[in-house]
Structure formats: C-alpha cells, structure tokens
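One structure is given here, and the rest of the page talks about it.
In this view, the complex is presented without one of its protein chains, the others remaining in place.
This part shows subunit A:
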Amino acid sequence: MKRHLLSAADLSRDDAELVLQTAAELRSLADRPIKKLPALRGRTVVNLFFEDSTRTRISFEAAAKRLSADVINFSAKGSSLSKGESLKDTALTLEAMGADAVVVRHGASGAPHRLAHSGWVRSSVVNAGDGTHEHPTQALLDAFTLSRHLGRGKAGSLDGRRVAIVGDVLHSRVARSNALLLATLGAEVTLVAPPTLLPVGVDSWPVETSYDLDAVIPKADAVMMLRVQRERMNGGFFPTPREYSRRYGLDGRRMATLQDHTIVMHPGPMVRGMEISADVADSDRSVIVEQVTNGVAVRMAVLYLLLGGAQPGGEE
C-alpha cells in the first residue's frame, strides 16, 4: 500500500484485495462483546471535513476508535475554517498537533492530493470525498459489499460480474472511484445516465456507457443508484425531476426485470421517489443498510494498513 489513499486508481489489484480481506476479518469484530482492537493505540486520526457529511464522518470516527486511535474532529462550521483560514494553515496546525492520519473531505477536487504532496504534513492522507473527483473508501466498501454477495472464491474477486452505476455520474465522486476500483477487481461496469450527466472524457474510463436503463439492468448482477446532486447543479441537466425519475429512477416495475440474485445499492443519502422508489429501497434486494455496516470494517482496514505498521519513513 502507498502512504496515502487519494484515489481508487492508486490501488493495485493486490492492494485492493488486501484491504477487502482485512475488512472481512475486521467485520467479525462487530459481533464481539468488546468491539475494540489495540492496533492504533497512541496514534491520532484527524477528521477534517470541509463539507457536510454524516455517514462518512461517523464511519471513519467509529473505525478509528475501534482500532484504539485518538480521534479529533474538525468541521468547517464552528472552526477557524469558517473564518477564512487557508488549507495550508489548517494543515500546519494539524502537523503541529502531531496527527498521524488526516481524513479529509473537501468541496474542491484535488484538495487531498494537495494536502498529501505539498509537504505541509507528514501524516497519511485519506480522501473522504473531494469535489466531484473521488471517494475511494466508498468504492472499497461497495466492492466489499459486492464481493460478499457476488464474490467468487477469495474475497475481492469480482471477475466477470456486471455492475450498472446509474444516475448523476457527472457530479459523482462515488461513480468515478467505483468505476476505477471495480474494473481493477475484474468487474464489468456500465454507467447509465442521461447524456447531460455523463462527464467529458468518460470514454477514457474502463467502462461502458449507456443512456437506456431498461436495456442494461436485466443483465446486471448489481445496480448502484446515485443521488442526483442538485446542490451542485445550476443549470438544466434534465427537463423535470419527474421525467428524470421516470427514465432513470429504479422503481418496482424496473426491479421486476432484474435477475433473481441481483442486488440494489446506493451510497446514500438517497432521495426516495427521485432516483429510487421507497419499495425498492426497502426491498430484500436492497443492501443499502449493509453498505453502512461494511463501511466501518473497510475504513478500519484502510486505517490499519496505512498506520498499523512501521511509520513510513519516507519510503513509499
């Protein structure tokens, strides 16, 4: 593993399988009376959140605490970040406090990369979502959930499995990270979105694309629905929410065309009635709640593999 986790593209297949196998062992911790391991005792993990987040921040916090690390939460509201402090000065503060890892979410794509490679901090940097760029731990937990349901043989192998990622790909860091990671693990990914919500350059991604949801989902082994990120939209990407929902939403009628083993995923937060209907979200196929549970195990695996061993002394 490299010192930082900034992009799903940083992970080789061996790295990704190591994370997923480690997560598989750590998941059993949730069933034990004492949900704690001593591996990161004395290490400090800082959650640096410039954007709002519930599940990701809580998930990282739970993961770090279960590994016995000390956790410091920084959020933009109620800190000097809201007074106009720059990323650099925040980073220098963290460095002075001796953070071993910084988990960063930022509205600007590339902010974690800047933090990791500017020389401001010596700690490991974990990208917890940057702008519309990447969210690698979400992709890892999705891959983990997929391999638990669809895995063939050892943890992490998704060879030949078909995954449809549907919706607002343009604004989705989850879609990009998933496309890269799932391709690394051998899955065949199809992005389904209206033409206006596919990013420029998507043809260079290791994926297929389609505008027709009904044609894609009967062949899929997993369908991942994405939230329409209206807070990032200031133009007409589609005529009306109702039309979007009718063409790209997953409802009971579309769900009936899925194969028996096909699972439905959503990275959350979901907007019921928009990209996914309530009966689909609450159906037996939905693994949305399990994704959250798996998120803690996967983030524990990432933190353990980045921080658990010898402190990287410059070698990478």
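Going forward, contacts are C-beta pairs under 8 Å (C-beta built on N, C-alpha and C of every residue); 3 or more make two chains touch, one makes a residue touch a chain; residues count from 1.
Quick note on the criterion: contacts and distances are computed from a predicted model.
Peer 1: The hidden chain: which UniProt name fits, "ABC transporter ATP-binding protein", "Branched-chain amino acid transport system permease protein", "Bifunctional protein PyrR" or "Ferredoxin"?
Peer 2: Not shown, but named in UniProt as "Bifunctional protein PyrR".
Peer 1: Tell me which residue among A:26, A:62, A:116 or A:270 touches the hidden chain in the full complex.
Peer 2: In the full complex, the listed residue that touches the missing chain is A:26.
Peer 1: Check each of A:36, A:88, A:246 or A:272 against the chain that is not shown and name the one that touches it.
Peer 2: Going through A:36, A:88, A:246 or A:272 one by one, A:36 is the residue touching the chain not shown.
Peer 1: Touching the missing chain, which residues of subunit A?
Peer 2: The list for subunit A reads 1, 18, 21-22, 25-26, 28, 32-34, 36-39, 304-311.
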